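Note that one protein chain is taken out, while the other chains of the complex remain in position.
Presenting chain A:
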Amino acid sequence: MALLEVRDLSVVFKRKGEEPFTAVDGVSFDVEPGQTVGLVGESGCGKSVTSMAIMGLLAKRGVKVSGSAKFDGTELLTLSDKQMRDRRGQELGMVFQDPLSSLNPVISIGLQVAEVIERHRGLSRKEASVQAAELLDKVGIPDPKRRLSEYPHQLSGGMRQRALIAIALACRPRLLIADEPTTALDVTIQAQILALLAELVKETDTALIMITHDLGVVAGLCDEVNVLYGGRVVERAGRHDLFRVPRHPYTHGLLASIPRLDAPRGERLSPIRGSVADNIPWTQGCAFAPRCPNAIDTCVEVTPAMEPDPVVAGERLLRCHNPVEPADRVEQEILT
């Protein structure tokens, strides 16, 4: 049994006077202890909403969550608010995208780290502060004792993200969700933060769900990758398999749209046509069909199911009627 088993998770937003909007539409995946699983896709593909649903952070009103998310055998979706609060910060940690807005501007860094220890470990403020300093040291913040009394605006972007990681890992959670943890940072800092996450996760055998739109992050960190489109997983494979032979036209498009230094001069980037705004629900046919270069008649008529890849060997699931032929693949040197 996996540490986290997500089955057929759906999230529907219902606002008064508006059509219900299905943000997540039957997502399933597993995360094993020590494993890093990537959720990849463009903005609006449902990756963040999936993580918020697992964490129980979605609003109570106007949102309908269905399906199942079992953590260590316990169904998270039906837990009471109090039971969920007991687990958040304790067994489930989360790192957010924008470190400046994710830290409270008027509370010292020390208290923001200590309060989560205080809450779950039942320590006094003083004992928790000592541990907070140790944590800041561990995530690579220099002079941690002095930092305790400083405020978010006094830290650099990278330091803030380190502080957020310290908060998320303070109680040694068994599952960590990182929601685009490097998007708001400089490229050089991004690499540092990713290395730090990878190191900490390995050291403590923590399961990590990495949410990102950045395939470089996936290549560097994830063991298994789920590519999401329109609220559904369209392709799942180990990272090597995925990068070597992207089978779903969407995955293929994502990889092909990365600018490459070794491309011949003058060659244009090949973006994916259209935008997620053209999103159609998965009611009939494939939601990606309108943007898909490989679309055939079946694609608009029959909704594809998630099935093992009929051609390429390996553990891969695919939701596509007309996958990209392995020969067409773009050479991926990211991995080599």
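Couple of notes before you dig in:
The rule is short, and it goes like this: contacts are C-beta pairs under 8 Å (C-beta built on N, C-alpha and C of every residue); 3 or more make two chains touch, one makes a residue touch a chain; residues count from 1.
One rule holds for everything that comes next: contacts and distances are computed from a predicted model.
The listed choices are "ATP synthase gamma chain", "Hydrogenase 4 subunit B", "NADH-quinone oxidoreductase subunit L" or "ABC transporter permease"; the UniProt protein name belonging to the chain that is not shown reads "ABC transporter permease". Which of A:V40, A:I167, A:A237 or A:I272 touches the hidden chain is settled by the complete complex: it is A:I167. The hidden chain makes contact, of the residues A:R85, A:K138, A:R172 or A:R244, with A:R85.
Between the chain not shown and the residues A:E5, A:D98, A:D137 or A:D214, the one that touches is A:D98. In the full complex, chain A makes contact with the omitted chain through residues 55, 57, 84-90, 93-94, 96, 98, 101-108, 115-116, 119-120, 151, 153-154, 164, 167-168.
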